[in-house]
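The complex appears here without one of its protein chains, the remainder shown in place.
As written, the chain order gives the labels A and B, with residue 1 at the start of each chain.
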Amino acid sequence: MKAVYGLYTDGQSAQQAVNRVRAAGFADHQITVLSAQPMEDYEFGQVDKATWMWRIACIGGLAGMATAFGLTWLTETSWPIDVGGLPIFAWWPNLIIIFELTMLGAILATVMTLVVTAGLGRSSALYDPEVSDGKILVGVEHPPDSALRELETALGAIPDAQVKTI
Amino acid sequence: MSEPASRLPVPASRLPADQRINSDLLRPLMHTSWRFFLLLAVFGGIVLTAFVAWMSQAYRGYGVTGIRWPVYWGFYITSFVFWIGISHAGTLISAILRLVNAGWRRPVTRCAEVITVFALMIGAMFPIVHLGRPWLAFWLIPYPSERMIWPNLRSPLVWDFFAINTYLTGSVLFLFLPMIPDFAVVRDKSTGLRHSVYRMLALGWRGTPKQWHRLETAMQIMAIAIIPVAVSVHTIVSFDFSMAPVPMWQTAIFGPYFVAGAIFSGIAALLIAMAVLRRFLHLENYLHPVHFENLGKLLLMMALLWGYFVFNERLVTYYGNEPAEMAVFWRTQRESFAPLYWTMVVCNFVLPLVLMGIRRFRTITGCVIASFGVVIGMWLERFLIIVPSLGHKYLPYSFGIYRPQPVEIIIASATFAAMTLLYVLFAKFVPIISIWELKAGEHTPAVLVPPATEEHPLGELHL
Partner (left out) sequence: MPKWGMAVDLDRCTGCGACVTACHAENNISTVGAEQAARGRAKHWIRVERYWEGDFPDVRLKFRPVMCQQCDNAPCEPVCPTYASHHTDDGLNAQVYNRCIGTRYCANACPYNVRFFDFFNPSWDKPLHLQLNPDVSLREVGVMEKCTFCVQRIKATTIQAKAEDRPVKDGEIQPACAQACPARALVFGDLEDPESSVSRLSRSSRGSKLLADLGTRPSVTYMARQS
């Protein structure tokens, strides 16, 4: 048995389904909820919010800044060339390079964090194409055989639910 | 815990609306008419002509252009600055409106971000086209070369390289990230080859709350990061001028002046793109007159800001009364460049003020007319910054008149065809309105909804 899930037409039904599955003894990390848009006005849409992304973006920015410092310092001092009497390591122009690479570092760090933490690129687990039509999927992957009947009842108790077992 | 289901109002299912949005916005992807291929042929042909023109320039020598002593920059640099300017559309709309939580931005963000990416690509091509030895353009890249020399990091052109690449990377990612959930929708609605391609592009997107949170956080960070980058990009482009002691170039106002002009031309380009999309992709239900009105008001504001900067620049020059600067000043205002100059003023200032300032004219048609005027006016503005100054520097014996040649005219005008071509191709393969963002507008974020209580499990919505 791979998964048991129900498809619901609106957020409130999905919330009720989630509560019922929790009452059936499943922990939050075992419950899969899929939707076609972020449903932040419901409690189930609020799980897993904590993230390190902001901190990693700042670290990425610092890494970019360090790279820019290194690039400007090393390349300008390795072969010092006089142009118009400007200092070999001139702060004002180098700040521009440093700024650009700092921002690039922050941007790339953000995107890499997104790819890793959102699990992008990994082969999909439980999914139903009807989610794209606006249905909300609430289910459990790899449930123990003993809890199967209880799960199906819990999911099916909400009106207009479509329960599927795969 | 029992659900007092009977007491709660059951929200009406939004499924029919969601399905209608899906089918409307996916229609251009699923159905292709002969008109698409005609557009491809026409614009592709124009772009190909420009490519051939550039090859002929590289083969026959740079002398086929109108560049001459001492006007060493002409149409190509004008187009470069112009297109980099247009690329500021996406940043303003997407990033700034996203950060201030303006809901009306939702159907408009992707149109704007697409303009940014393609305008940047076209603009970034021009530094290569205008080079004397374009096959050596890679020397601008900081790599450990066998010649043991690095690019001059103190040169504004090298700053251009860094800034434009950072902005391009950021914009492409800023465009691509919110496309992932939409690729998932296309994946679910298609079969065969299309399904396989979009499955790959969707990167396994499922739509768990965790994925949505990560995506939205990433978009938030990117929006905050991309705004200073965009400001810096066009400021650095302005440094290509203000770092040289040329009359009317060496002024501190160029930085903010160029950025304001960029946002101005970007909004105009966006309005034109939106109007065209609305008409040809039948998006009347998604791009409403209010969207055009709001952007039209922004256009009006930017026109006023543009006028402010021009007034500032010219008043200070006028009072300085420095002979070389005043010679260029009068050249644009009264002498040989006067027709172009006053056309620019009408297109950039008078027309938007009239059409966008008077509510009766602030219709979709009015917005498009004003925008076309702004696009023409901003191109002229770049030209009038570059050419009159270079032709009239300090030693009268060395003054010169620039006459653009067919090569430059073809390449500069073909960029508009290239932009259209890229846009048409994009709209064919990606939904031009962000489907999930449009739907998500119905679900206000939790911060606007107070926590649920026993009496009100959903909290009360206060907008």
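We take it that contacts are C-beta pairs under 8 Å (C-beta built on N, C-alpha and C of every residue); 3 or more make two chains touch, one makes a residue touch a chain.
In this text the structure is predicted, and so the values were computed from the model without any measurement.
K.L.:
If you put the missing chain back into the full complex, which of the shown chains would it touch?
P.N.:
Its contacts among the visible chains are A, B.
K.L.:
Of the residues B:34, B:143, B:319 or B:397, I need the one that contacts the missing chain.
P.N.:
Answering carefully, the residue with contact to the hidden chain is B:397.
K.L.:
For the chain that's not shown, point to the residue among B:243, B:275, B:304 or B:326 touching it.
P.N.:
B:243
K.L.:
For the chain left out of this view, which of A:23, A:86 or A:166 touches it?
P.N.:
Counting the whole complex, the residue in contact with the absent chain is A:86.
K.L.:
For chain B, which residues touch the unseen chain?
P.N.:
Answer for chain B: residues 61-63, 67-73, 127, 130-134, 136-137, 139-140, 149, 151-152, 154-158, 161, 240, 243-246, 390, 393-398, 400 touch the chain left out.
K.L.:
Mind listing the chain A residues that contact the chain we can't see here?
P.N.:
81-86
By our rule, only the chains that are shown with their structure count from here on.
K.L.:
Residue numbers of chain A touching chain B in their complex, please.
P.N.:
Interface residues on the chain A side: 9-12, 16, 19, 23, 32-49, 51, 53-54, 57, 71-72, 75-76, 78-79, 81, 83, 86, 90, 93-94, 96-97, 99-101, 103-104, 106-108, 110-111, 113-115, 117-127, 129, 131-135, 160.
K.L.:
Would you tell me which residues of chain B are touching chain A in their complex?
P.N.:
That would be residues 1, 3, 5, 8, 10-15, 17-19, 22, 142, 148-154, 158-159, 162-163, 165-166, 169-170, 173, 177, 180-181, 184-185, 188-189, 203-218, 221-222, 225-226, 228-229, 232, 236, 436, 439-440, 442-446, 449, 452, 458-459 of chain B.
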